[in-house]
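Note sheet for the following structure.
Only one protein chain is missing; all other protein chains are in place.
By letter and in written order, the chains are A and B; residue numbering begins at 1 in each of them.
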Amino acid sequence: MKKLMEVKDLTVSLSNGLPAVKNITFDLHENEVLGIVGESGSGKTLTVHSLLGLIPRSQAFIKTGSILFEDKDLSLLPEKGMRHVRGKEISIIFQDPFSAFNPTMRIGKQIIESLLQHTNLNKKEAKKEVLKTLHLVGINDPELRYSQYPHELSGGLLQRAMIALALSPPPKILIADEPTTALDVTIQAQILSVLKRLQNISILFITHDLGVVSQFCDRVMVMYAGKIVEMGKMKTILEKPKHPYTKMLLKSHPAYSKQKRLEVIPGSLPPLSLKRDACAFANRCPQAMNICVKKEPQLIKNSRYQQSACFLNDLRKKNVKSKKPKKTLSPL
Amino acid sequence: MLKVKNLKKHFRPSKKLLKAVDDVSFEIKAGETLGLVGESGSGKSTLGKMLLSLYKPTSGEIYFEDKNLASLSRKEQKLVQRDMQIIFQDPYSSLNPKLTIEEIIKEPLLIHRTLPKNEQNRRVDELLELTKLPLRSKQKYPYEFSGGERQRIGIARALALSPKFIVCDEPISALDVSIQAQIMNLLEDLQKELGLTYLFIAHDLAMVRHISTRVAVMYLGKIVELAPTEELFSNPKHPYTEALLSSYPELNTRTKKSNFILTGDIPSPLSPPSGCKFHTRCPKALFSCSEKEPKLKEIKRNHLGACHLD
Partner (left out) sequence: MNDLYDPLDKKQLLDVIEETHHKSAWQRFVSSQTGMIGLILLSILLFFTLFGPYLTSFTHLDINLSNINKRPGMTHWFGTDDLGRDLFTRLWMGARISLFVGIGAAFIDLVVGVLYGSLSALFGRKVDEIMMRFSDVLYAVPHILMMILFITVFGNGLFSIMLALTLAGWINMARIVRSKLLEVKERDFVQAALVFGSSKRRIILKHLIPNSVGIIITTVTYSIPSAIFTESFLSFLGLGLHPPAASWGILISEGIDALQYYPWRLVFPAIILSLTIYAFNAIGDALRDAFDPQRRHAL
């Protein structure tokens, strides 16, 4: 499949110099849905917002790396250039639909504005397109909704309107930043079915919800503490996770664990300032080894459809089983 | 242990009528965990709070251990307060930021004065151990703790008076996925160790399934289905339950696979549909569904449903 976007070694630092997101490398192909899964502090939002240059320089900036899209490196593009990409070639939808719309303007007007700005259509043609898109996203009475204000629509409807906005004009890539997190489950299902129906588009889907990712994504990228820890085909990751974090995440959720007792990931995320040349998951990993606090694991290929960043891979290569942790003896 | 009969809670925000809880009846047996699921407007949170007298019922009765809560004297009320407690959803607002952890956990003990002063400190230590919190947390303030730890403090506080029944109002919704399992396990362990009875209110069906013995599904103030957990998940009878389960394909449980995606939005509880409140979104709705409201009745043994089609 053709590659639409190639992100190479992206590192985003906060204003105080600390790298919040490190060495992110992944590709997005045509017509695929890539899920980005991570909890708070994983850096998934920061990564994705950096792709579109949405982070103010006072908060964070791209330190190194490149974002190749259509022969351009987005990381080097000035704001003027970004504006041609945003909303036209790459669109984004957020968790809160209310923040996407101007509360004092009618929905239709806002969507048509985007179309008129990025295409050559005249007003009449544009309106037709907008109504078509509103219908596409499952809004049953597009004429009515076109002339309504944002506050007149419910959360689910407004979320759909936001998708319609992001699709006008149809982008090559749609970034969905936790679009269903704030919605009720039955409405969430509706929105996901709308997204599933979209054609000729690649979607970057960010979420913390494993269930949603498994329903919807072709490939998935698991992030932890600013790094990619595992990446690969959805089914492969679900059935044969290689990274301890992914494994434990699956085991701690009753939908994926057959056991009576949920497996717990002890401890919590280490603070940003503490990160050095070590695996950020080491303090919580039941299989941690000495090397895990001495070097940082790199993302390597486990198989055709899977990559993971873990020193256990080295053992696999050598076909050695990891030793069980010794009981700590008190010094005599 | 707990019996609820025809419970109703109506609000009147700016003169309109909001039937948050509309004629709900059920029982909770001692030692069991009743899961309560529903989306926005279902009334599940309001119901939970009514059991603890945070809201006064508009009508209907609540019986705790065969005593009608409404008819208790002040003294008896105080006794019942010890037996029924709550754990809240938001770990960031469930603890008073100006008090130390010790003061927070001690508060119920101070109000009820069941233990002499020297015993109170021991009890606090006991509770911290039960909830796997380090003893040196006592002098710290809530802002020094993470969401998961705060939730444990909330649980420790709820256990202070050795209650028999705890309403868990979405105790894990605000936590990260990897922390949710910690709290779920803690709740299960405590139930076994202390013989607790839970009303587990949540919207994550997978978690509800994991911890509940029976599950009740609510929609716009009414219970539409109530059954033992596995029975509900493998043989849902109400179309709404089926739709909810369809949203979690990873649960993969049902014997017949009907995949529903509902149309339309959840109606506002301020203007609920006529007849069966679900009929506007129900793929199986008949005309009669818009006229008459179905009653919750026994369809199979122990399996209750409120649908005209059963």
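Simple rule for what comes next: a contact is a pair of C-beta atoms (placed from the backbone, for glycine too) under 8 Å apart; a residue touches a chain by one contact, two chains touch by 3 or more.
This structure is a prediction, so every number in the text was calculated from the model and none was measured.
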Per the touch definition above, residue among B:29, B:78 or B:122 touching the missing chain: B:78
From A:5, A:20, A:153 or A:195, residue that would touch the chain that is not displayed: A:20
Hidden partner interface residues of chain B, rising order: 49, 52-54, 77-78, 81, 84-86, 88-90, 92-99, 104, 107-108, 111-112, 141, 143-144, 154, 157, 161
Absent chain, residues of chain A that touch it: 20, 40-43, 45-46, 267, 270-271, 273-274, 282-283, 287-294, 311, 314-315, 320, 322-326, 328
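Just so we're on the same page, only the chains that are shown with their structure count from here on.
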CA centroid of chain A to CA centroid of chain B, Å: 32
Contacting residues of chain A [partner chain B, same complex]: 39-40, 140, 154-157, 184-190, 193, 208-211, 214-215, 248-249, 252-256, 261-266, 268
Residues of chain B defined as touching chain A within the complex: 39-40, 146, 148, 176-182, 184-185, 188, 203, 205-207, 209-210, 243-244, 246-251, 261-263, 265-266, 281
